[in-house]
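With one protein chain withheld, the remaining protein chains of the complex are depicted in position.
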Amino acid sequence: MSPNADFLGRDVVSARDFKRDQFEQVIQGVEDLEKRRGSLDGALKGKLAALLFFEPSTRTYSSFQIAAEKLGMRVSGFAGPTGSSITKGETLHDTLRMFEGYGADVFVIRHSKMGAARFAAEISDTPVISAGDGSREHPTQAMVDLYAIRKAFGRVDGLKVGMLGDLRYGRTSSSLAYALSNFDVDITFIAPDALQMRPEVTQLLKQRGVTAKKESALKNVAGELDVLYVTRIQKERIPDPTEYEKVKGMYEVNLEALREAKPSLKVLHPLPRVDELSTDIDDTNYAQYFVQAAGGLPLRMVLLNLILGGVG
Amino acid sequence: MSPNADFLGRDVVSARDFKRDQFEQVIQGVEDLEKRRGSLDGALKGKLAALLFFEPSTRTYSSFQIAAEKLGMRVSGFAGPTGSSITKGETLHDTLRMFEGYGADVFVIRHSKMGAARFAAEISDTPVISAGDGSREHPTQAMVDLYAIRKAFGRVDGLKVGMLGDLRYGRTSSSLAYALSNFDVDITFIAPDALQMRPEVTQLLKQRGVTAKKESALKNVAGELDVLYVTRIQKERIPDPTEYEKVKGMYEVNLEALREAKPSLKVLHPLPRVDELSTDIDDTNYAQYFVQAAGGLPLRMVLLNLILGGVG
Partner (left out) sequence: MSPNADFLGRDVVSARDFKRDQFEQVIQGVEDLEKRRGSLDGALKGKLAALLFFEPSTRTYSSFQIAAEKLGMRVSGFAGPTGSSITKGETLHDTLRMFEGYGADVFVIRHSKMGAARFAAEISDTPVISAGDGSREHPTQAMVDLYAIRKAFGRVDGLKVGMLGDLRYGRTSSSLAYALSNFDVDITFIAPDALQMRPEVTQLLKQRGVTAKKESALKNVAGELDVLYVTRIQKERIPDPTEYEKVKGMYEVNLEALREAKPSLKVLHPLPRVDELSTDIDDTNYAQYFVQAAGGLPLRMVLLNLILGGVG
């Protein structure tokens, strides 16, 4: 069996669609690439990546752009809605047909509407990678997150993972929870009631035998965690400004909030951050988020290469 | 005579400026390229294309960008007005001088002002290709349109072509009419009175002996046409909203509107479309617009190569 039989020509639209073996294959690929830097350079020479970012994202866009170019691909598309056909009312269907006509070998799609990537995958024969859509899914980020956990601990099994912030609308949290459901982990969702993890996610975890509980305050569990995954609580999600200020303070992660934490705790964050993760963590051993961020580039190189069947 | 003597160093600012032979040379080039895919890759290596899109257009921008990069060119400039000097009030003259100073080998200019590309061609020694300007001209789109017609029928002569929509302000329609004036075709302009084709276009057709008539409703001629070229009626062109709703309905092309059409009818559209062309046509034999769109890439490769004298 070819090493990428599971990935060749495949769409990546939900972390739900991948099994443990597949996550491990991608992470292994990144670890190999880190040992043999440059080994994928030019592996997809002559191919074309269409990056269609209907919603802007410097971080995800740049990692895909640099990944594709290091692989030798040409890059086309747009980094945000300005100037794109979408402002003239063109449908996603027609935009995809256009880039298919121009020879796109893969679509990388960021969209504010839930299900946009899935829809794209259904109507196009070209592989579609979601770069985040709606408030549900950001599957490649989940792969990056898993990679950062394994890099810190050498394993994923056996860890206690806290996920904190806006779990209801935060797409990275859902995707990471789906990914973690393939491992023997113990998850605590830490959020105000209004922003707790959605039922379809907790139900899947239960089906797959993963222990998951809900907490309203970090301080109740800070001492038990191996991994703390922090995400932002967006002001617009909490209609009452007084309530927002209260919530914001309760979920800000700083050294004081980690007073009881294990010395081996690793803090992750998909970034960008605003106030929810204090810079006083940056120079401590807790900080794993810059390692995590840097993993975005090799991981996306490996993933593109698996999907498009490059050499190396 | 060199095969590109007619094109070497030439500006492309109006479809009026080209003769039948020249349109055929470009189309022939595309047909050759389709037979020998990759034969132009790298032909303009080291040259620089300055894409100056003062008005955004994903479709035209992307096709020129990918075309230039496949030819081996570097690409600079901007895909829309945001961030461009134009927002600081710089003149087109100074913007051109800047990119000339940076070594641009060709300008591709999209501008909302009529005549901008012609002006650029007059003041610059560097070849200028219009990528659409004002409401008058989009000459490379006309070449793409001709190509799509020939691809469908093997010829252009002898066809009955209907052009429908906003013919007064739609730049692709004028340019296609100019291009068609070199062929033995029969044209019907289908539009409400307020948006009928401009006199300077119909006069040129008359001078060149092309039969052209005006119609106010598609249903009167749908059964006779070989080609139906559909364009959008923009809401802002019809001041009265009630009138707009009426007109919009009358000029929407869907299967019902094509009930009387010949089975061999081909529907073209420069895209993007909104409501004026129904997706119920997409999977029928009428639909030629995705083939047409895909032609934009090889056609622009061939054109750049003829103008810049690449090998191959």
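The letters A and B name the chains in turn, as written, and every chain counts its residues from 1.
Following the convention adopted for this analysis, contacts are C-beta pairs under 8 Å (C-beta built on N, C-alpha and C of every residue); 3 or more make two chains touch, one makes a residue touch a chain.
As the structure is a prediction and not an experimental result, all values here were calculated from the model.
Of the residues B:Val13, B:Ile27, B:Leu48 or B:Val253, which one touches the chain left out of the display?
The single option touching the absent chain is B:Leu48.
Of the residues B:Thr95, B:Ser124 or B:Ser175, which one touches the chain left out of the display?
The single option touching the absent chain is B:Thr95.
Pick from A:Gln207, A:Thr242 or A:Thr279: which residue touches the chain that isn't shown?
Here the residue in touch with the unshown chain is A:Thr279.
Consider the whole complex, including the chain that is not shown, and state which of B:Gly9, B:Gly103 or B:Gly223 touches that chain.
Selected residue, touching the omitted chain: B:Gly103.
For chain B, which positions touch the chain that isn't shown here?
Within chain B, the residues that touch the unshown chain are 46, 48, 74, 76-78, 82-90, 93-95, 97-103.
By the contact criterion defined above, which parts of chain A meet the unshown chain? Give residue numbers in ascending order.
Spelled out for chain A, the touching residues are 41, 53, 56-59, 61-63, 65-66, 69-70, 79-80, 82, 271-274, 279, 290, 293-297.
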